[in-house]
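Missing here: one protein chain of the complex. Every other protein chain is in place.
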Amino acid sequence: MENHRERIGIWIESDKIQTIIVSIIVFNAIMLGLQTSNYLESNFGQVFDVLDIIIPALFLIELLIKLYAFDYKFFKSNWNIFDFIIVVICLLPESGPLRVLRTLRILRVLRLIRKLPRLRMLVEAVLDSLPSLNWVSLLLLLVFYIYGLIGTLIFGPLFDEWFGTLGKSMYSLFQVMTLESWSMGIARPVIKEFPYAWIYFLTFIMLATYTSINIFIAIMVNTMQNLATAKEDQHLESEETEAEKFFSMPKKEDEILSILKDIQKRLEKIEEKK
Amino acid sequence: MENHRERIGIWIESDKIQTIIVSIIVFNAIMLGLQTSNYLESNFGQVFDVLDIIIPALFLIELLIKLYAFDYKFFKSNWNIFDFIIVVICLLPESGPLRVLRTLRILRVLRLIRKLPRLRMLVEAVLDSLPSLNWVSLLLLLVFYIYGLIGTLIFGPLFDEWFGTLGKSMYSLFQVMTLESWSMGIARPVIKEFPYAWIYFLTFIMLATYTSINIFIAIMVNTMQNLATAKEDQHLESEETEAEKFFSMPKKEDEILSILKDIQKRLEKIEEKK
Amino acid sequence: MENHRERIGIWIESDKIQTIIVSIIVFNAIMLGLQTSNYLESNFGQVFDVLDIIIPALFLIELLIKLYAFDYKFFKSNWNIFDFIIVVICLLPESGPLRVLRTLRILRVLRLIRKLPRLRMLVEAVLDSLPSLNWVSLLLLLVFYIYGLIGTLIFGPLFDEWFGTLGKSMYSLFQVMTLESWSMGIARPVIKEFPYAWIYFLTFIMLATYTSINIFIAIMVNTMQNLATAKEDQHLESEETEAEKFFSMPKKEDEILSILKDIQKRLEKIEEKK
Partner (left out) sequence: MENHRERIGIWIESDKIQTIIVSIIVFNAIMLGLQTSNYLESNFGQVFDVLDIIIPALFLIELLIKLYAFDYKFFKSNWNIFDFIIVVICLLPESGPLRVLRTLRILRVLRLIRKLPRLRMLVEAVLDSLPSLNWVSLLLLLVFYIYGLIGTLIFGPLFDEWFGTLGKSMYSLFQVMTLESWSMGIARPVIKEFPYAWIYFLTFIMLATYTSINIFIAIMVNTMQNLATAKEDQHLESEETEAEKFFSMPKKEDEILSILKDIQKRLEKIEEKK
């Protein structure tokens, strides 16, 4: 019995079956794109409707086979849980009152991330680097919060659209941080009413830019480390890059050191013998 | 007596008390956010007013206990002075004629930087890196000043809003440096009147961008150095990163060199003996 | 006969002839610029027309000589094929119904890339680095595709100009990614109709920015590797740069290791002898 389950598990995870699943996901993604065309939707609407039932059904069958094969162990992998949630969401009735619900079908495309190992690695690298952004992000949040409060209290009454509530202020500050229409659109009108508001905007831009640079550097350092450690951990087939050689140096140095210490000991022995 | 003061000092700086203070600051920050809501302000205004008296009072009590415990030594730390100023500012009467004064309460949120060690380190890193930006900043200021003067003298009479005074010109140049509406908003109208103004704007953008890149690189080099030296100085609990290994290499090389010199000497001795 | 072809091959690729060809290309580039001037076009139009026949003819002659000299081997180099296609395109009749066809002449300027070795190297470096961008680009494409589908389905009916079709949506998202008028121009009007659309735009900007940073880092790592390996492969005449020294370090370490192992063996022998 166990043996039987195992064989099914190996079969469902075989390259052949997985390639078929990936093909279905890609085909589904293309279909979702074609459905946005009014012409195709009105002429081939029924074909799309049928496929909209078949494809989730195939996904469900794959999921059920995996659940049968791996049992409770299936939920030990975060990616399996991710896959499980997407498949379940796609089974929800789409004829609900909200048009928004229909868009949930689009999430099926996300299955591609789980199925392509290199994409999965990239996303994992992103998730791994998030904790190291913790404190810089907190600082950025603090800057946003304090400037948001000041903006709401001082500019709010006169510029309701931009600084009416704390939420509006923080959205406006995000826009200012991306430098989009910050001056012509927001700062100049505000400065006309509050002549000293330029201090508010200039200090905010400087603080936000400085913190962003730090976030950028943190991401860069993380990415370069991931480049270096990726192969060791995952044994991928690509060739060794210069960046990897660079980070592997300390290990060579350790080898040099150990040989040197060995030579030192040998020389000590030779001296003693004499 | 001294002993008593010391015990109070240890108590007030204990993790338990500091966690309570941090909780109060965070609670205060959230309260400040809720107060911006008109609905909450009109219904719970009295609760907020009471808390606006209790919270600064708690901060004042913490400050007084610390002043008693550490005496004049309290003012030896810049962060303590920073804390002292914020607490004193928050005691100022808020019912003054200017609405702006009320916003000073928001500064209390800044106490969070002093209380969370990692945030404090980040801010210290920023302050430490400022001196190294000295000369590049001076060059950027010089570029701004010269272009500001030229803009005011030549474009000022026709474009009062953008180049009317030296201050307006430098604000406009800052906007141009951030590339916000520089062409559609400012340069194109100016070029219609002064056909050669494109030289002014293009050279300014190139100079400002080039200098900014240098400031960015200076910040990057500083940050990566801080990453490397942070642990040595502060003995933090995090694991050794690749970036740190990288900068610690020269020390290993020194070890290799010293061992090699030792081996050389031993060999010389062996030769002499023979 | 073979010998004769070889001599012609050497002659056509000699510095003298190539310098003449480069001069003709540069002259042609300048002429194309002058032709955009209405004044020059109406007064010297006939001169331009004559040159528009002579220059492609010269290019054709060069091509024919090369085809004769190198025979089928000519098509073994991708750059030769690139050159061949451009020369053939420029021979197409320009008096066709479409004004656009005339602009194909401009492609002749591209021959400069093939003729100047340093430019060719730069372009080759770009092409070489494209494969390493594969997966990050795929992730970016996935983000664009999913957000494009969501935008078309939800915002499409109300904002036909920006989200009417999948193509329009993806163009708008590219604009949002470049941060051009994303808020004032697109997000704010959309948010007025769909209050929760800020989640759509903010998450998209964060995902797109994060992925772009990763593409930027990938390009940077590639470029720095190219800097390091460029000389070894191409034996250029420039001096060794610090960046190159940096990447050549691992080789020195290998040398150190091999010497150390030799010393170790010698010491073992000395010990054995005693």
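For reference, chains read A, B and C in written order, and residue numbers begin at 1 within each chain.
Operating definition for what follows: a contact is a pair of C-beta atoms (placed from the backbone, for glycine too) under 8 Å apart; a residue touches a chain by one contact, two chains touch by 3 or more.
Computed from a prediction, not measured in an experiment: that's the story for all the values here.
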>> In the complete complex, the chain left out here touches which of the visible ones?
In response: B, C
>> In the whole complex, not just what's shown, which of B:10, B:26, B:64 or B:267 touches the removed chain?
In response: B:267
> In the full complex, which of C:47, C:61, C:122 or C:141 touches the chain missing from this view?
Replying inline: C:122
> Where the complex has a chain not shown, which of B:33, B:56 or B:156 is the residue touching it?
Replying inline: B:156
>> Which parts of chain B face the unshown chain closely enough to count as touching?
In response: 135-136, 138-139, 142, 145-146, 149-150, 152-154, 156, 165-166, 179-185, 198, 202, 205, 210, 213-214, 217, 221, 224-225, 228-229, 247, 249-250, 253-254, 256-257, 260-261, 263-264, 267-268, 270-271, 274
>> If the hidden chain were put back, which residues of chain C would touch it?
In response: 29, 32-33, 36-37, 99-100, 102-103, 106-107, 109-110, 112-113, 118-119, 122-123, 126, 171, 174-175, 178-181, 185, 216, 219-220, 223-224, 227, 241-243, 245-246, 249, 252-253, 255-256, 259-260, 262-263, 266-267, 269-270, 273
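Keep in mind that, in the parts below, only the chains that are shown with their structure count from here on.
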>> Tell me the shape of the graph of touching chains, choosing from line, ring, star, complete and other.
In response: line
> Closest chain to the protein CA centroid?
Replying inline: A
> Farthest from chain C in C-alpha centre terms, which chain would that be?
Replying inline: B
>> Same residues or different residues where chain A meets chain B? The copies count as same if more than half of the interface numbers are shared.
In response: different
> Expressed in ° and rounded to a multiple of 5, what is the rotation angle of the C-alpha superposition of chain A on chain C?
Replying inline: 90
> Whole-Å distance, chain B centre to chain C centre, using C-alpha means?
Replying inline: 40
>> From the mean C-alpha coordinate of chain A to that of chain B, what's the distance rounded to whole Å?
In response: 28
> Residues of chain C touching 2+ other chains?
Replying inline: none
